[in-house]
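One structure follows; several queries about it will come next.
As you look at this complex, bear in mind that one protein chain is not there, while each of the others sits in place.
Up next, chain A:
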Amino acid sequence: MELANTLSQDGESRRGVLAHLERLETQVSRCRKKLEEPQSAQAVESALGTRIHELRRLRDKLRAEVKQHQARVKASTTNVEPDQTLEITEQEFLKRKRENVKAILQAYRFTGISGKLTSRGVCVCIGTAFEGNLLDSYFVDLVMQKPPQIHHHSIPVFIPLEEISAKYLQTNIQHFLFTLCEYLNAYSGRKYQADRLQSDFAAFLAGPLQRNSLCNLLSFTYKAEPEGQSFPFCARLLYKDLTTTLPTDVTVTYQGTDALSTTREEQRAAHENLFFTKPLHQVFTSFASKGDKLDMSLVS
């Protein structure tokens, strides 16, 4: 365009035009050279890149073909030698095996005791559950020297860890761990029951549920029917054995004296029996579904 414009402007003098053209030509070619030098290098490089890319693709395709070819050769000859075809499948095999072992290691969490090796020993994870509900987990970091020692742990302070470890840690780690499991699961189970009572059956409770940190002493005032006009019962549940989720002592009392005291007494006794044999929230589920009918049927 520039060239054309220049031409039309200086159209009168042919010599002048030619000379001008010549000047422009040299100018242009000089410019081009300047531009082309780095460009050509780039072009070559990118062309090389594309070529390498293509070559790699071709190479990979041929390699695959050769591999098939080789497999056929392998199959047709009796002369068995370890070769690269096997190496590939062995890798596949190793990978699969590794995934399998990894999965099994993870599956240990379903036994309630899983663990991870550390530089000094093992970090054991203890899972807790109550009737299918998976609850909190705790860890014990053990240094596996003689005798084994607890390095860190997340066991609540009120669990008698020291007592358990003094008894069993040095003589029988397996027994130590399962005993700890028993304590932790029982604690989680008691806590779960109390929590469920508070959250799901608040309407039955006349006042707050009182509990200690171990959740092995619970006391609460309740009504067997949420809308009932009757006087409430007072329950006191004690779990003397720290490895249980059902109480060892149950006391149910009632306040006030009404005319139907024999019925009240029957209810009281029936409730006590229920608290002894069923998890707390299940007792209240039965209150909710059947009212007092259930208690009466138990008594008669």
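One rule holds for everything that comes next: a residue touches a chain if its C-beta (ideal position, glycine included) is under 8 Å from a C-beta of that chain, and two chains touch if they have at least 3 such contacts; residues count from 1.
Here is the rule we go by: contacts and distances are computed from a predicted model.
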Of "Exosome complex exonuclease RRP44", "Centromere protein P", "Mitochondrial import inner membrane translocase subunit TIM17" or "Polyglutamylase complex subunit TTLL1", the UniProt protein name belonging to the chain not shown is "Centromere protein P"
Determine which one of A:Arg98, A:His152 or A:Lys240 touches the chain that has been left out.
-> A:Arg98
Using the definition of touch stated at the top, determine which of A:Val28, A:Ile52 or A:Ala202 touches the missing chain.
-> A:Ile52
Given the full complex, what residues of chain A touch the hidden partner chain?
-> 41, 44-45, 48-49, 51-52, 55-56, 58-59, 62-63, 65-66, 69-70, 72-73, 76-77, 81, 83-84, 87-88, 90-91, 94-95, 97-98, 100-105, 107-108, 110-117, 122, 124, 127-134, 173-175, 177-178, 181-182, 185, 243-246
